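All protein chains of the complex are present and in place, except for one that has been dropped.
Let's look at chain A:
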Amino acid sequence: MAAMAPGGASSSEIYKGNASRLLLPTWVVIGVFLLVPVALMATYSFLTKEFRGGVIWEFSLAAYDQFFLDRGLFGDEPPRIEWTFITIFWRSIWQAGLATLLCLLIGFPTAWFIATREARMRTVWLLIVTVPYWVNLLIRTVSMKFLIRDEGPLNAMLLWSGLIDQPLGLINTNLAVQLGLFYSYLPFMVLPIYAAVERYDFALSEAAADLYAGRWTTLRLVILPVVKPGLIAGCILVFVPSLGAFLAPDLLGGAKSFMIGSLIEEQFKGAAGNWPFGAAAAMILMSIVMVVLLVYARSQTREAKA
């Protein structure tokens, strides 16, 4: 809408007739690979479970009941709030949030550093950031495991240098999972922030300084508002995949506690074989992500209007 010039035929007018046809492939892809699977999942979450996987085509709220209400191991106690799955979800959200914060703290200065180099060096630095990601995620996570295990090079080095006198015991801890998530998704934070900072006009900083703004004030009132879209995009790109991550929790965390991803996997691949419950958990996860994105979208439009 905003692209239309007031009065007279704008160039967008000319393309308008073609727009629906040009968008057709996109709609087919979104329809077939996004809407249909989500609709299927939503449907399954309201069906009756078949023993050992599969569904019976009868409406049921059992999956959601199981998620939110605790009726005791034998199912004959008065219903209370079920904390099991809320705990699992909270653990995943907390870990994803922490990983996002870590990535932000390291990613922002990194992106700033790269964007302020001369043009030729920027390409080199960006290459250095992205090269490790040409290797498969699984391989990188396993390598991380080799690095931090008790008999691994990290501990060997620290022991040799005399900084510690026994191994750190990092493997199979939440800290190891954090390291894994942070390392896996850092470039997703660096690249969007870099793109935002690169467009930043440094004359604005000079102007702020001329007007007696300190460094902190310049950052808060001048730089941040300009690079904010990059920061938010980076946070979403790190938070959302971290939420469903299962490689790092499994390989580095020892799979001792369910994460959202492994809980859902267990319903389809494990002994439980409870497809409606797996679908319901996935729907609840998706709703959480949708709410986060909607809140973001609304704050954006409000800002645009202001």
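Throughout what follows, contacts are C-beta pairs under 8 Å (C-beta built on N, C-alpha and C of every residue); 3 or more make two chains touch, one makes a residue touch a chain; residues count from 1.
Basically, contacts and distances are computed from a predicted model.
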Assuming one chain is omitted from the figure, identify its UniProt name from "Sulfate adenylyltransferase subunit 2", "Sensor histidine kinase MtrB", "NADH-quinone oxidoreductase subunit M" or "Putrescine-binding periplasmic protein". "Putrescine-binding periplasmic protein"
Where chain A meets the left-out chain, the residues are 51-54, 73-74, 84-85, 87-88, 149-151, 171-172, 250-251, 254-258, 263, 266, 268-274
